[in-house]
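I have placed the structure first, in the form of structure tokens, so that the comments after it can refer back to it.
A single protein chain has been omitted from the complex, and every remaining protein chain is retained in its original position.
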Amino acid sequence: MMFWVLAAILTAVVTIALLLPLARRVPVVAGGDHDVEVYSDQLSEVDRDSNAGLIDEAEAEYARAEIARRLLRADRRSDAGIEERSGRMRRVAQVGVIVAVPAIAMGAYLTAGSPGLPDQPLASRAAPPSERSGPEMLIAQAEAHLADNPDDGRGWDVLAPIYLRMGRFDDAEMAYANAMRILGPSAERHSGYGETLVAAAGGVISEEARIAFQSARELEPDEPKAAFYLAMALVQEGRNERALQAFEDLAETSPPDAPWMEVVDAQIATLDRERSATGSLTLAPLELPNLAGSQEPSAPSGSSAPSDEAAAIQSMPESERREMIVGMVESLDARLRENPDNADGWMRLMRSYSVLGRDDAANDALTRALEAFPRDSEQGAALLALASELGIDAPAEEAQ
Amino acid sequence: MIVELGHYALIVALATALVQSVVPVIGARRGDLAMMNVAHPAAIASFLLVLLSFGALTYAYVTSDFSVQNVYENSHSLKPLIFKISGVWGNHEGSMVLWILILVFFSALVATFGGNLPATLRANVLAVQAWITSAFLFFVLLTSNPFARIAPAPMEGRDLNPILQDIGLAIHPPLLYLGYVGFSICFSFAIAALMDGRIDAAWARWVRPWTLAAWTFLTAGISMGSYWAYYELGWGGWWFWDPVENASFMPWLAGTALLHSALVMEKREALRIWTVLLAILTFSLSLLGTFLVRSGVLTSVHTFASDPTRGVFILGILVLFIGGALSLFALRAASLKSGGLFQPISREGALVFNNLFLTTATATVLIGTLYPLLLESLTGEKISVGPPFFNLTFGPVMLPLLLAVPFGPLLAWKRGDLIGAAQRLYMAAGLSLLAGLAALYFATGAPVLAALGIALGFFLVFGALTDLALRSGLGKTSLAVSWKRFAGLPRSTLGGALAHLGLGVSVLGIVGVTAFETEQVREMSPGEVTEAGGYTLRFDGMEPAVGPNYTEDVGHFTVLVDGEPLARMDSAKRLYTARRMPTTEAGILTRGVNQLYVSLGDPVETGEAAGSGTIVVRVWWKPMVTLIWYGTIIMAAGGIISLSDRRLRVGAPSRSRRARAAMEPAE
Partner (left out) sequence: MTRKQKRLAVIAGGMGVIALAAVLVLVALRDEIVFFHSPSDIAAEPVTPGTRIRLGGLVVAGSIERGGGTEVRFAVEDGASTVAVAYDGILPDLFREGQGVITEGSFQPGSDTFVADSVLAKHDENYMPKEVADTLKSQGVWQGEGEAN
């Protein structure tokens, strides 16, 4: 409320200040007067200089004549002065100021401003005064301590998740790495490290992060965070059947009131719905809250991005892996037959066939893909680039 | 609430600037004094509003209000207070608000002290100022709003780039902007005069103090920026011909030319078209500089926050203002008649000579700066234009100009006597040649070119002193009379001579450090010594240390003369923890005008020296280097003294003094 009162006062004062000259009656002022002042001053300057001997008499005479000519001209001009005017134009200006200033100010501010948001100086934010020396002071002290004793693994261990929660991902990455170096690996450190990588990448689970979660799982098969992220990785790869399975496993082993269960349930529901809707699962990532904020460290984030399929499959037993790949590739192929307008899908298909050693099928996929995306389109070029990378022969130009 | 009020004030400032852009112009066209007068409260109000806004932003920085995105991104609660404040303009958004604050500050100055300007001229000047203000307020509010909020607010900020956490950087941008933006007044005067169709000697008189003020600030700003780069970057260089440096140097060159041509116009009403064009070009170069720095189209060592979309916006402003101004100029220039006549050899001739060379020099710098950009957009080839280009083009253009500087002030107006001037400079020239020979003798093996450079520097210094001596009649009359005449010299004469003298001092520094500098890069183990500039430098070893927001490895050195310790020097490798950013802190020892400069490289980790505390050290002996900056300080002092000339005191002479002058015509 106070803000609006002050804003109104500010607007009113400015508007009135702008209106004052328009309301006043002004005297007639001659225009050339100021020039005359300047030239008279120049004349007196010449006099001063010649008196002081700075210029000789002939030179001074010249200068005087020249200035006198300018003075005459300015004198003539000063007759054409400014008359007092009033009337329509001035009234238009008055109305314009009264309307424009508040309208522009309020209009622009309401779209751009955040009127409800109070100031939040740091001093007033950390609630009890004893905690004013709170998180950031503690962090600073810990940092100073670690600068002196960089081999204190426990210090890094404590600091790492705090950095992560503050969004200082680089520091968190370094802290986890130091903790692991000094104290040795643990499931918690591995998954924390992975989570940092995921957060730093804006939710994308990279290969490095996936390996970190995998290591965490090897050390402690029940680690929920690792299980969660590995399931999310499956979603990102579009392997929704497996992802669903992984989420369901996680839901079973977790207590029902665990903080991550809400997200897990939501994922299961989405994946389930996808399956019943299309018969097979397609890629449908769930938008999750971003980690960078101040949430629980275990409420993870995720969004989806295509990732390297072959790498993900390596973690399965050999026979299952082969079967899995073939089944998946075939379902992808079938889907692309129905809906060929999916460049990423085509690329995945080509890569898959190539990995399986079925070059003829890869070749066929490229031909079909180029029907959907002409060679000169951006996607077409990308497809051809991938093909040459994979060693797939592009169909001859005339075939198109 | 304070933050939001700051945001609101900035928007009201835009509304005010829009009113100020329109109403006074209509008033001036219709001869309606009331409408013209709206410009006055509008200019004052704009200034107060932007000041309020800037204050609110500063408040947010000082209280570490991380709900303001700009504060979150560029500040840290543990930063020292001074750097919290300087952090306000250490980033793109804040620096643009500072830019605007200075712009409206100058408008308010014109409104307050421009009482003696003709009403239409004043109204138009303030309206043109308001056009620029509006454009930049739109830019800030639409593309780089410093008042964007984050909810919920983060607990800690991301800290300011440590290299910007320096006292030099706290002062450098405001000074530079005072110069840059100060030229907007000259621009506005030029546009207003073109709109009015009246450009005469009186106009030049009114423009000159503004030009002088902007030039003085810019001189000081560039000088400070150069010194900052010299000691903070640890490379030992003081000028890199970097695009961002060129961006501030071009307006300086053009502004210097403007300063001289306005003089001709005021005295003789000649060079009218040219002076108006220069006024437009000078500010255009300032705008171009802002564009180059803020858009990041050029790779530079000095740009920090850059974003191409903002670049497009500024480019739009640039095209609008430069294009519009030049079109208006083309339309109106034909109607301007040329003024007083003069012989080629005369004070006017000398000033034309000055303008010719200065603008040519500006053009070479402009070409060197923009050519890579042009070539890349035309052919896609990427090139860099470095110091060799500028040494080959800028240097030869400046040389004749520097040689001519001492002659200019000795020539009479209208018709000068070159031989006479040369005779009066015999002494100065002789002394300078002696100084050059002395340099050749004392610095054994000094190149002849260096000796000539030294002679040139001294020629400028002695030339300026000769000018003052002649004007005060030294040697012709008694000392007491001379002193009286010296004290009675117009301040602008004194300031001009001082500026020329400062230029000479800077030239001496540049020549000295370029020709006689020694550099060595070598490994040093603790206890090892090396020689530089007649001093012995002993490396005492490395020591870790912790600062408020960084850790560092400090290298201790002792400087010895004849085996006796003289001083200690420290150079450090720092690591700023918040950003994990390494920097090098140079150690500098000043002896007279010379400096010993030590900078650390990497520790040696291979070979038998590994682990013994051996480190690569770079040692420079930089003779006369501080003269470069002393010279610029003298130049700026000359500007200030000139400004204090009562005739130039902002606007025209006061009414009462004129009345007195009229009553006593032949005092």
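By letter and in written order, the chains are A and B; residue numbering begins at 1 in each of them.
Keep this in mind: a residue touches a chain if its C-beta (ideal position, glycine included) is under 8 Å from a C-beta of that chain, and two chains touch if they have at least 3 such contacts.
Because the structure is a prediction, the values reported are computed rather than measured.
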Which of B:Tyr8, B:Phe357, B:Phe459 or B:Tyr535 contacts the chain that the document leaves out: B:Phe357
Contact residue for the chain not shown (choose from B:Ala153, B:Leu176, B:Leu318 or B:Val385): B:Val385
Chain not shown, touching residues in chain B: 161, 163, 233-234, 296, 299, 301, 303-304, 341, 343-344, 349, 352, 356-357, 360, 363-364, 367-368, 371-372, 381-386, 388-389, 392-393, 396-397, 521-523, 573, 579-584, 599, 601-602, 604-607, 616, 618
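By our rule, only the chains that are shown with their structure count from here on.
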Separation of chain A from chain B, taking each centre as the mean of its C-alpha atoms, in whole Å: 35
Residue ranges of chain A touching chain B (in the complex, touch as defined): 2-3, 6-7, 10-11, 14, 17-18, 20-22, 24-26, 29, 31-35, 37-45, 47-49, 51-55, 59, 62-63, 66, 70, 74, 82-86, 89-90, 93, 96-97, 100-102, 104-105, 108-109, 112-115, 117-123, 125, 135-136, 139-140, 143-144, 147-148, 166-168, 170-171, 174, 293-294
Contact footprint of chain A on chain B as seen in their complex: 1-5, 7-9, 11-12, 14-16, 18-19, 22-23, 26, 30-35, 37-38, 40-42, 44-45, 49, 59-60, 63-67, 77-78, 116-120, 141, 145, 147, 149, 151-156, 200-202, 205-206, 268-269, 340, 412-414, 471, 473, 485, 488-490, 546, 551, 577-578, 580, 647, 652-653, 655, 657-658, 661-662, 665-667
